[in-house]
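Just passing along the structure, written as structure tokens.
Missing here is one protein chain; the remaining ones are kept as they sit in the complex.
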Amino acid sequence: MTGVDGLLLSILVLPFAGSILAAFLPTAARNAAALLSGAVALAGLILVALLYPAVADGTAVRGEIAWMPSLGLSLVIRLDGLSWLFSTLVLGIGALVVLYARYYMSPEDPVPRFFSFLLAFTGSMLGLVLSGNLVQLAFFWELTSLFSFLLIGYWHHNRAARDSARMALLTTAGGGLCLFAGVLLLGNIVGSYDLDRVLAAGDLIRSSGLYGPALALILIGAFTKSAQFPFHFWLPKAMAAPTPVSAYLHSATMVKAGIFVLIRLWPVLSQTDEWYVLVSSAGLLTLLVGAWAAIFQQDLKGLLAYSTISHLGLITLLLGLGSPLAAVAAIFHVVNHATFKASLFMAAGIIDHETGTRDLRRLSGLYRFMPITATLAMIAAAAMAGVPLLNGFLSKEMFLSESLQRHSGTVIDQALPVLATLASAFAVLYSVRFIHQTFFGPPPTELARTPGEAPRWMRVPIEILVLACLLVGIIPAMTIGPVLSSAVRSVLGDATPSYSLAIWHGFTWPMLMSLAALVLGTIAYLRFGKMLNRTEGAPLLRRFHTRRIFDGALAFTASAARVLERRLGTRRLQPQLRLLLFVAIAAGLLPVMRHGYSLGGMEGTVVDPGFAVIWAVGGACALGAAWRAKYHRLTALVLMGGAGLVSCISFVWLSAPDLALTQLLVETVTTVLLLLGLRWLPQRSAALAPAKGAAFPFRRAVDAAIAVAAGLGLGLLAYAALTRAPPADAVSRFYMERAYPDAGGTNVVNVILVDFRSFDTLGEITVLAIVALTVFALLRRFRPAPESLGLPAQQRLQNAYDDAQSGREVGDTLVDYLMIPRVLMEWLFPFIVALALYLWVRGHDMPGGGFIAGVTMATALILQYMAAGTRSVEARLRVQPVRWIGIGLLLAVLTGAAALIVGRPFLTTYFSYLDLPLFGRVPAASALLFDLGVFVLVVGATALMLIAIAHQSIRKPLSRAGES
Amino acid sequence: MKRLLPHPLLALGILLMWLLLTASLSPGQLVLGAIVAVLGSHAMAALQPEDAGIRSVRPIPRLAAIVFADIVRSNVAVARIVLLRDRPERVSGFVRLPLDMRSRYGLTVLACIITATPGTIWVEFDRRANVLVVHVLDLVDPDAWIRETKHRYERPLMEIFG
Amino acid sequence: MTQAPDLPAWAAILTALFILLGAGITLIGALGLLRLRTFYERVHAPTLGTTLGTLFIVLSSITCFSALQSRFVAHELLILLFVTVTTPVSLMLLARSALSRDRIEGKDSVPPVV
Amino acid sequence: MAAWIDHLAVAPILLPLAASALMLLFDERRRGAKLAVAMLTTIALVGISIVLVGRAGSAAAIVYAIGGWPAPFGITLIVDRLSAMMLALASVLGLASLIYASARWDRGGPRFHALFLLQLMGLNGAFLTGDLFNLFVFFEVLLAASYGLLLHGSGRARVSAALHYVTINVATSLLFLVGASLIYGTTGTLNIADLAIRMPSVPESDRMLLQSGLAILGVAFLIKAAMWPVGFWLPTTYSAASPPVAALFAILSKVGVYAVLRVLLLGRGGEAADPASIAGQWLQAGGMATILFGTIGVLASRTLSRLAGFSLIISSGILLATIAGGGPLAGALFYLVSSTLAVGALYLLIEPIARNEAEPNVAAAADPVFEDEVVHDPDDEGDEVGVVIPATLAILGGGFLMCALLLAGLPPLSGFVAKFAIIDGLLDAQPPIGWARWTLIALIIVSGMATIIAASRAGIDLLWASERAPRTLRLAEAAPVGLLLALCLGLTVFAGPAYVYMEAAARALPGAAGPPPGVAR
Amino acid sequence: MTTLQLAWAITAAQVMLGLAAACAAYRLLFGPRAQDRILGLDTFYATAMLMLVTFGIQTGRTLYFEAALTIALVGFAGTVALAKFLMRGEVIE
Partner (left out) sequence: MEIVLALGIGVLTASGVWLVLRPRTFQVVLGLSLMSYAVNLFIYTMGRLRVDAPAIVGRDAAPDPAAYADPLPQALVLTAIVISFAMTALLLVVLLVSRGLTGNDHVDGDEP
């Protein structure tokens, strides 16, 4: 990094560093924050000044830091005449604003935050003007929007500030997104985002098919930022910001960002009809509308705001005209406007500060209270009005002379001189009104306090700025001349025209137009001045409330979005499932439609009559369950059990004994589980059903169609697959070949589960564990519906009977009911346990395995619960399912992890045959241990789920106070 | 011994089951079966069942034979009812059977016998009154049926369980 | 699907006989479910299948496997044993439940409470 | 014998599993110890994933054969750049959520820490596995854990949301099974890398079945990724979850996208003769519809949590449309990371921002009904975890602002870089750029604008305009947000190297040149 | 020769068992009351178990034995639960 690079970088880094520093200052550290900010701004200014020699001749210096090189995106800091000029403005006026703000801000405000935002904004603005890369430009552009939002909304307890901050943000950031898109298009046309390369590719850009969209997008960005009509509405609203912010944002920085981009890209975008039409008409409209509206403002800052709009329109118009001389005028006016507008805002702030009001109608005769401020304001206002010997006059004269040129040969050329004069007259009118109503006339009567001069240091910034106005106005060539020249040359390069900066060019048309405007404006004020105080809003524009349109648009967006969200989305489950199934069916169908449905040529197996009978039963059960599930839950449950049994039988038929066993056991447990749940569900019967809506049959028809389509689809897919030969080299061949030699098991299915793909099993038992834990956690907070809190009807009747009968106690019916079954079920318990152990041990070789064994064991446990009741079982058995889950999981994991100790991959099984004395050859597979983990976990998880639900019945409701 | 092997008969049963399951008499399976049997009997002990209190085993074979014969006979009887044209005069109904036996295990076996025999089913039992309600498919003479049942099943069971 | 293990003739005949007997008895029991009139009558029907039906089929299986493996294979007896123990449990409970329901609904065909 | 670093491949799954199994052995009273174990495990996961990222970035992918069985037969774990990156993302998000939860949220119900670790395990497994069915299993693990975590704290909203969420996901899992089994039935393999090799040689007559399977599988993935019109569950579900859980869930919908990247693109690779596949066009259209729907939802959302949910939908849409349209994969990955972190941070912020009383009662549902319901936790009473920090509003505001910027794709954070990368990549095609791409670009920009509109409305209402009592914020709540946002900042500053990494990750995906790793035949 | 006859016998037995299952399913489907359905399911289970044994005979493998035994030993749990639900309105008290 060279020295210049370092300098460039520090210009950019300084404000941000200062901002972060300021953010961490204590809330009361007013002076420290101001001092820090001022120092940063001044330091930046000095750095920029030091670099002037490098750019004086119109060339650029660059510093580059790689950022995302593969996307062609680097952080390029590029300083040339134009950016030097803008940087100086940003930093110079920034320093003055800091000084001013130190006195302006109230001690109650969290001032360090203000300065932090201000510095960050300064940095963003510098980043913008110093960008040597289009993406970087958009990047800092959005940052300025962001920080201006924070600055405008600084007094966020104030509703107006919040609203206007949001409006500014949405307008400018939205425009920023357009600009972003635009520069991306530009980059796409050029093939690089680098500014130098883009600037060198003007012809390529203008001839590209993407020129139109790119131009439009960039212009939207620039116009929103620079408050061009019709995007101007945010700017007057932004006056809710503290005055230093207005002074900064609306003179030298924020609004000039749009102008800056227009100037920056002027060489490559202008010189086309599109540019001319869009830019100059927007500028002209803004110029007139802004000036016209400014006349009718009653708020000091509002007047200045509209005047700003108008001046921005002027600059835009100049740029739109497309001639190099107009561009020079535009750049010149940027500087002039910044100086006089900043000072005017500051003066307005002082007036507000001292009188407590900004209402022109209530202000009067302040000259006698604050003569210095008044004088300064008058000079600045004169500059704004374009009075000779002031800088505003010079650039305005350039503008007027440009307006006389022919640019397009259309009617605009003829109208332009008149309109320019008219706009100038407006400017004179509002400037005169500003000064006269504020400082002259009788002393004010309705003020809360007696105004006086502002503190000495608060006036200094204004004094400096006004001095600049005067100096530039009187000796332009010696002051602004060289700077302007380097800026102009950096933009226009070889096309730089010759121009002269002088006060006096003789009695020319522009001079006459200026004079005419001055006279016209003054007369108009004298004639209509009083009337202006009585108006509310500008005539002609009054009905055109962009602000209201904006708010309305936002509100409409929100409500339209809500309507659309309801239309396009839903929060109900049924439509979601309908869509889900529909999409799935469609997805499955599309490839079939494309390739055609075909059956394979494999010869099928002969239909077994028994199998067909069984499936007739199974299908009937499934359909019956679907039919009855609404009002006859128990029936549906029983029918589903039938369907499950059928699928279990088919697994047996189709040579999958493991599946049959598993399905069977799971079936049983599921039945018990669902039955446990039934107790807590509300009674339903067809008699109580609510009336159905008109859409009801239609929805049922749709559902039926989806159901049939899904069934048909899956059935056809299955059939298509079944008629095809299986893939020749399926991986399962390996499993069958290696199961016994390598893994020591003859039941390939089980070997896959505990060895080849034991990782799946580990995941599967984890799911089981998680679900069990979730069920357990959920049921701890379970609160039944009030009507199901009591005993079921059967129990109440039976208890009542027991109670009424002499010689019986409550509960006798139950005891009698279960007496015999309980004995039998108790004695079955050890046998089922033995069976479970058997199923586990033999799993590796024959159907069985940890899961099957675990469910069997859990069933044994559940039988005990059913026979003896929860309390009785738990008094006798140590039931700790959560711990079992933990142990099982740990066992499985540790068995798998043991392989790691010897450097084998996780879950590598150890297998060999041991020759034990008594036993003979005994297989010793670590997979068995893994399966034990599965076994223990499954027992725990299954038991936990069932028991957790069962426990709900024996919980004791809290006796509530006040209830008998 | 009691603590090591709480239910020796049960353990034997489990061992037998294990051997049947594995279809092997190898020493390895014997040991494994023994382990399982001990585990199983401990599981049973944890449930703390009432003591069976078998008093005599002599009547068992005779009872078994009677039961088997009855099952075969009633199978045929029920099959006839199902298959052939049902007699219109056939009545089925509930019979109230007062019992003398009190042993839970005796009652359990009785329940199994009655229910396993086609044509009769154990429906309801009142512990305090010691009365049993049985549903009989082909009820000709309730009193005779009661007498026969008490004689054929209850007496030997009372001999066994007391 | 017509296949069967290769058995000596005596075993094959026995096996076939037993299996047909067992299945037939079971079918008769199941037919009882259709033909009998009330629930309390119907509840008797399945016991045919769980007693003699099971017995014969188990016998058939024992014959078959004993012949196949040339030794006495009897593990099927376990099935018989457990079926004999478990079927009464479910039937008993079911009958009692039905009785209770009928009583609640006041059917006069069921006996009043003791 | 494999090098130790290869064994590290299984650690992201093994470690949380073992830790949570251990936790189950201790009862609820040992909450402090459990938190410590969970925290240590999560920190270790972060460490491991960073090591794996380093390893993946410097050498060929690790192909870890579980159980020592060779690739197409056994299950393999694959640590390449992409999976390592996703691991790191998940663990970092997990760490942030866990720290946040330790402020008090972990006390909303039993077994929080175990479920939390199992959730991480499920995520890690889904990212690592190189096997289609194993992917299903890990999907189920992560879903099961997500049900548990979603229901953590109970209450009507959560239960109602969970009912929908569970139902939809169970149905989705069935679709997954149908799809995966069809693929097995036609190709005879489940190994994803092996699939890539076998798919092109599937005979023409079986193509119908194979593609049907892929399509159904795709629907399952897309439901998880919350594509319109099958993603309506997402905002409701996520906004019902407790904040740390919702933050962790931010990565859940990305699993669907990840699966699309890993598996569905195989279909494209297999369809060599048919490059502009119809499926790709559908996917692209669906992705764009999703962006649109998300945009509408963001604008319509009345609460921050729904806004965050719809932002997730937008991000899913952008990712899907970009991937399907042959857009820049590296940009999409960058965006994936950035948006996940941002939404995670946002979910963590929502509760402190919208908090009404000083200390919400995490267990608040209603009075206990049952006697055993009142579980007295000894360290539950008046126990302050962490320090209540000052300047709450500024921190909340700053955090919120950063989240909003990230989501809207505004500078200076990584959201901007991500969107730039995507749009730049979309523009970087052979001209003429099709209308689909233009639409996508427009949608991306419009969705950003909608996010600004909605976020500014919500943020201003909640942070600037509210007249609430001074808020409290604990260090344990602020720190994780800071962590996530700092990562985004880091991602911006070091966007160059990060992007280079992601470009390499994208190049290694199927469909790109060269055979995929993980199959040795 | 006997093998073929045996095969036919087994198939016939299976069909008979299938018909038995169908009878059970009739009760399962058409009730009329819940107890009838449960009875039907119980019978169905028993029939299924017997059918498994016939498979064992048919294939000459003992693989199906465990499944049959399991039905015999724990298959009744479902019926017990259903019956108890009818009687008491809940399964585990």
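Every chain is named by a letter (A, B, C, D and E) in the order it is written, and numbering of its residues begins at 1.
The working rule: a residue touches a chain if its C-beta (ideal position, glycine included) is under 8 Å from a C-beta of that chain, and two chains touch if they have at least 3 such contacts.
Please read all numbers here as calculations on a predicted model, not as lab measurements.
Shown as candidates are A:261, A:517 or A:771; the residue that touches the absent chain is A:771.
Note that of A:740, A:801 or A:910, the residue touching the chain absent from this view is A:740. Check A:206, A:578, A:883 or A:955 against the missing chain and you find that the one touching it is A:578. Only one of D:80, D:140 or D:503 touches the chain withheld from this view, namely D:140. Taking the whole complex into account, chain D touches the unshown chain at residues 133, 137, 140, 144, 147, 151, 154-156, 159-160, 162-164, 166-167, 170-171, 173-174, 177-178, 180-182, 184-185, 190. Residues of chain A that touch the chain left out of the display are 571-574, 577-578, 581, 602, 604-608, 611-612, 615, 618-619, 622-623, 625-626, 629-630, 633, 636-637, 640, 643-644, 646-647, 650-651, 653-659, 662-663, 666, 669-670, 673-674, 677-678, 680-682, 684, 690, 703-704, 706-708, 710-719, 721-726, 730-733, 735-737, 739-741, 746-749, 752-753, 757, 760-761, 764-765, 767-768, 771-772, 774-775, 778-779, 781-786, 788, 845-847, 851, 941, 945, 948-949. Against the chain not displayed here, chain E makes contact via residues 58-59, 61, 63.
Keep in mind that, in the parts below, only the chains that are shown with their structure count from here on.
For chain A, the chain with the farthest CA centroid is B. In chain B, the positions touching at least two other chains are 17, 21, 23, 111-112, 122, 124, 126, 129.
With touch defined as above, residues shared between interfaces to two or more other chains in chain C number as follows: 1, 29, 31, 43, 45, 50, 73, 75, 78, 82, 85-89, 91-93, 96, 100.
Note for the complex: chain A touches chain B at residues 807-808, 812, 815-816, 819-820, 823-824, 826-827, 829-831, 833-835, 837-838, 841-842, 864, 876-878, 916, 918-920, 922. Residues of chain C that touch chain A in their complex: 1, 82, 85-86, 88-89, 92-93, 96, 100, 104, 113. On chain B, the positions that touch chain C within their shared complex are 17, 20-21, 23, 71-72, 75, 78-79, 81-83, 86, 92, 94, 96, 111-112, 115-124, 126, 129, 131, 133, 135, 137.
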